[in-house]
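Below is one structure; the comments refer to it alone.
For this view, one protein chain was removed and the others were kept in their places.
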Amino acid sequence: MTAASIAEPGGESILDTPPPTTSRPRGPFGRLWQQVKQAQGFSKWLLWVGAGITAVFIVLAVFAPLIAPYGFDQYMAHGVRFAKQGSPNGSHWFGTNVRSVDVLSVVIYGSRTAIEVVMLAVVFSLFVGVPLGLISGYYGGWLDRILVLIMDALFAFPYLLLAIIIAFLLQNSVGSGVLTAAIAITVIYVPQYFRVVRGQVLSAREEPYVEAARALGARPRTIMGRYLFFNVIQSVPVIATLNAADAILTLAGLGFLGFGIQPTQAAEWGYELQRGVADMGAGLWWTSVFPGIAIVSLVTGLTLVGEGLNDVLNPVLRKRSGRRVVLPRRDASATTLPTRQGDNRGRGEELA
Amino acid sequence: MTAAPVISVRDLRVWYGTERGPVRAVDGVSFDVRAGETLGLVGESGCGKSTLGRGILGLLPSGSAVDGSVRFRDRELVGVKQSDMREMRGAELGLIFQEPMTRLDPLMRISEHFAETLRAHEPELNSEEIDARSIDTLRRMGIPPTRFRHYPHEFSGGMRQRIMIALALVLNPAFVVADEPTTALDVLVEAQILSILADLKRNFDTSLLLITHNLGIVAEACERVAVMYAGRIVEEGDARQVFSDPSHPYTRELLRSTISLSTTALHYIPGSPPDLVDPPSGCHFHPRCPSAMQVCGSLDPVEVRAPSGQRVSCWLHGPDELIPPGGTAPLQRQELASADEA
Amino acid sequence: MATSGGSLRRYALTRLALVIPMILILLTVVFLLMRVAPGDPIQAALGGKLSAAQLEEKRRAAGFTKPLIVQYGEYLKQVFTLNLGTAITDNQRITTVLKVNGAATLELSFTATLIALVIGVPIGLRAGRLRDSAFDAGGRLFGIITYAAPVFFVGLLFQLVFSKWLNWLPNSGMLSPIDQAELPAHTHLSVVDAIWDHNMSAFVDSLKHLAMPSFTLGLLLCGVVIRLIRTNLIQTLKGDYVEAARARGVPEHKVVMRHAFRNALVPVVTVMGLQAALLLSGAVLTEETFNWPGIGNQLVTYLNNRDYTAVQGIITIFALAVVFISLLIDFVNAAIDPRVRY
Partner (left out) sequence: MPTKPDDLEVDPAHVKPDTTPLDDRPVVLDVRDLRVHFALRGGFFDRLLGRSSGSVKAVDGVSFTLRKGEVLGLVGESGSGKTTTARALLGLAPITGGTVRFDAGPEYGGPVELTGLREPQFRAVRQAIQLVFQDPHASLNPAMDLATAVAHPLKIHHITKDRVEIDRRVRAAFERVGLAPVDQYLHKYPADLSGGQKQRAVLARAIMLNPALLVADEPVSMLDMSVRAKILQLMLDLKRDLGLTYLYVTHDLATAKFFCDTIAIMYLGRIVEIGPAAQIYADPKHPYTRSLLAAIPEPDPSRAVPRNLPRGEVPDAARPPLGCSFHPRCQAAFAPCGWEARDVNALLEQRWTAVAEDEYERERVVVGDPVELEAGLAARLPDTRAGSGAAVALLDEIRRADPDEPFWRGVRSVEPEPAGVRLEFNEPVDPALRNVGPVRVACHLHDPRFAPLATPLETP
């Protein structure tokens, strides 16, 4: 509490350069889009390549029935059973697996499952984590302390185990489908949103504009809704995409350990990999390599988007400028007069 | 003036890039600082004074472009190799910063800061010599030797600024840039630091470029003053002379709008400083200048020697032969919207 | 603010006292998770094998008929007396499981962390320092892909290439059966046991078994390490004290290593501590892929057998491990950062 912060009149921080005269489109989404558009160099590459990969999987997921040659659990067509563990060929490009199901169809339908689960999980955890973080951070006190302890405990807990236990416990009541997986994954991501939002609220709460709102007589609800929310959710797109990537790995992990979605419910890549372990021992690579590549690609795609967004939105990582300045030659400017005839001091003494 | 300049800056330009285009932070600046002299560089925020100070030491963000000339004694600093520049920084050229609270590495003891600095430039020193020299410099800045091995967070803001000054001076540099060294400090501590800076040349024989927005500090601590506006030096000369008889309209208006204990009436300059991405043509001050003439908006002013002795870049002082016919007529301007002013 | 004399010991005591509520909360979470589970643990584990009367007897013996609060008390008592009960399905004491399988997990996690640090730290450092260079782009992509590839998939590929096609490394397990039989279990860490016994062939054998699982898990962590170090280094490189060090002419490698990297370590260590969760989760999957006799592998077995007591015991162990790691991390941070101790 001593000489910490007093006025900094000449402070070159805020009032450094006069602001541009043109007004930019705003609103939270306008601002986000504005920043995304300004991405440069590698960040831009990350964003667009990631978005491209993700878009491919979204298309696969939405139009799976039209794109996939067979159903996700179809093992025969036209009355003919497919070969068991058949190698890739003209009619089954990715081969067939131990259940005689077409691997290509499983991979395509798998993207549908993955995206369903991840979207549900992200939406659920946003709806739980963000308000909790806002309330906890703004009010503080015992409620905050208890929530923080619980969330920290959940966060520190090995997330896969948590998901397994939740899935395991929900098996009897909810079943072992998409919803169970989504809830299990939600539980492990809520603490992340909570932590991030709460952290942002804690720092935003000290901002003069929040105090100004209080000084105007605004109620806590108004302050949270109008002053904190939009300034706090800036980092949410980044975590949401990175978490979506992470959630796909968790879903696959659940499937791999046998606690995920059962093959009768939907096609799931992790489960396919688990079944592929035995095949791999026999040298039958296609039953596991294709679903594996699908996981890696989708996760990579989402992570690239997340990293790209982080570059663009995170003020810490944002660069002030990327462009190199090239000075125009002096004599190019007609108004610059090279003669400095008035100066008759200093020049002559240039070198001692 | 007989002393040779320690630093001689000629036509220096420093531009750096932003999304909106290059910022002409320093746009053709010339001045000298002589041995043992303190030159005050004064200007409002955003006028490029900090960029100028850093430009001399080669500490600019990547993507900046520099040309012109900075001579330190007989060495040219513009375009010098980074490694050579590094060797000169600290040893020959020092820098004191605005915000002392964050300038010391929080994980290192004060003693380690000194050891690192001295070892970087004088590797032959042993640790007793390093300690002795550091403690001696600190003592001259008013830091007791008992606190030599403390961590930065154990010091107050004023103490940290004293430590920063000691760190800049422990190698006895010939030239030091002090960039708003007291702006973040309380007024009593500011006065303490200013008196330390004023003693510099007595104790260390160091030339100082004191960058500030506060005319009072210049009056207090500097022999000469250079007034900077929108990337250019508009007036430069003996401090007493400039303060008592300012030649450039900007200097005059700035002095009048400064609120001091002797202020009896409020005065201000209309408009606000220009955007350095797209500065006004001709004299950058002409849109705000109460004395603007036709010529001011079209031609860059030429530096002349004012009758009172200071160098000034303003068409009011000529040279008359360069002003086109009719150029001295008063400039007709649109009425400024009142909010454009602030 | 400037309270000097705060000691590491005092900090350690304070921090230790905080462990108790953290453990209690985690234990409560574990207990509630396991008890709100619908269905009957005994029925689930042994149903069909025993008669109804025998099941009822088992139920009473296991204490499932008592009120929940009593069960909770007994559970806490168990944990604090370091007796985690006996598995229902195979009658193994959970503490034995911890000793035998825990050692295998420790061996795997430790080696994997080592690999992640050895690969990740230099890449992250260089990528952060040369931001936006080709190296940075490559390093980031490497980090992203190693993180994006699920451990079990990477494990499968490794098995396919190094075991099936090249036949260099054993497909799975911790030791070949012959060494397994010969090597006495001093520590249950096969590499250490082999050295202890001066058993060269067992040593090589254990390393060969360790290679693929630890690399698989190490690569996963490596992505996290690269990202963390890079981001934090970029941040600290912008620090005011870094610029100040440069202004004193401190050589660039010292600026990076001593100032930027050391300051970046504080958040890196903190987040790495939280990544213990990732490590343990990854370990479960790796163990399953390579049939590594670790505690995660054992957990999956018990889960599949619906053995609630065993699952609860193992989860408790994980929870305690998490608390222990976070404690360790805080001590490391206190050692790095003098400000933490106050």
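Each chain gets a letter, A, B and C, in the order it is written, and its residues are counted from 1.
Definition applied: a residue touches a chain if its C-beta (ideal position, glycine included) is under 8 Å from a C-beta of that chain, and two chains touch if they have at least 3 such contacts.
In this text, all values refer to a predicted model and were calculated from it rather than measured experimentally.
S.K.: Which residue from B:V26, B:V66, B:M108 or B:I269 sits in contact with the chain not drawn here?
M.R.: With B:V26, B:V66, B:M108 or B:I269 as choices, the missing chain is touched by B:I269.
S.K.: Tell me which residue among B:L39, B:I130, B:I233 or B:L254 touches the hidden chain in the full complex.
M.R.: That would be B:L254, which touches the missing chain.
S.K.: Quick one: which of C:L13, C:I178, C:M257 or C:L328 touches the chain that's been left out?
M.R.: Of the candidates C:L13, C:I178, C:M257 or C:L328, C:L13 is in touch with the missing chain.
S.K.: Mind listing the subunit B residues that contact the chain we can't see here?
M.R.: Counting only subunit B, the missing chain is touched by 44-45, 132, 135-136, 139, 142-147, 156-159, 186-192, 194-195, 213-220, 239-240, 243-244, 249, 253-270, 272-273, 290-291, 316, 337-339, 341-342.
S.K.: In the full complex, which residues of subunit A touch the absent chain?
M.R.: Within subunit A, the residues touching the omitted chain are 1-9, 11, 14-15, 18-24, 26-28, 31, 207-209, 211-219, 222, 226-227, 230-231.
Following the convention adopted for this analysis, only the chains that are shown with their structure count from here on.
S.K.: Taking contact as defined at the start, I'd like the list of chains shared as neighbours by subunit A and subunit B.
M.R.: C
S.K.: I'd like the most central chain, judged by C-alpha centroids against the all-protein C-alpha centroid.
M.R.: Checking distances from each chain centre to the full centroid gives A.
S.K.: Calculate how many whole Å lie between the centre of subunit A and the centre of subunit B, each centre taken as the average of the chain's C-alpha atoms.
M.R.: About 45 Å separates the centre of subunit A from that of subunit B.
S.K.: Which integer distance in Å separates the CA centroid of subunit B from that of subunit C?
M.R.: Distance between chain centres: 54 Å.
S.K.: Let me have the rounded angstrom distance from the C-alpha centre of subunit A over to the C-alpha centre of subunit C, please.
M.R.: That gives a centre separation of 24 Å.
S.K.: Residues touching two or more other chains, restricted to subunit C: which are they?
M.R.: Residue numbers touching two or more other chains: 1.
S.K.: Give the residues of subunit A touching no fewer than two other chains, as numbers and ranges.
M.R.: 2, 322 - these are the residues of subunit A that touch more than one other chain.
S.K.: How about subunit C: which of its residues touch subunit A in the complex?
M.R.: 1, 21-22, 25-26, 29, 33-34, 36-39, 132, 136-137, 140, 144-145, 147-150, 152-153, 156-157, 159-160, 164, 171, 231, 234-235, 238, 274, 276-278, 280-281, 284-285, 288-289, 299-300, 303-304, 311, 315, 318-319, 322-323, 326
S.K.: Sort out for me which residues of subunit C touch subunit B in the complex.
M.R.: 1-4, 239-241, 243-252, 254, 258-259, 262-263, 266, 336-339, 342
S.K.: Can you tell me which positions in subunit A touch subunit B when the two form their complex?
M.R.: Going through subunit A, the ones touching subunit B are 2-6, 8-12, 15-18, 20-21, 38, 320-327, 330, 335-337, 339-346, 349-352.
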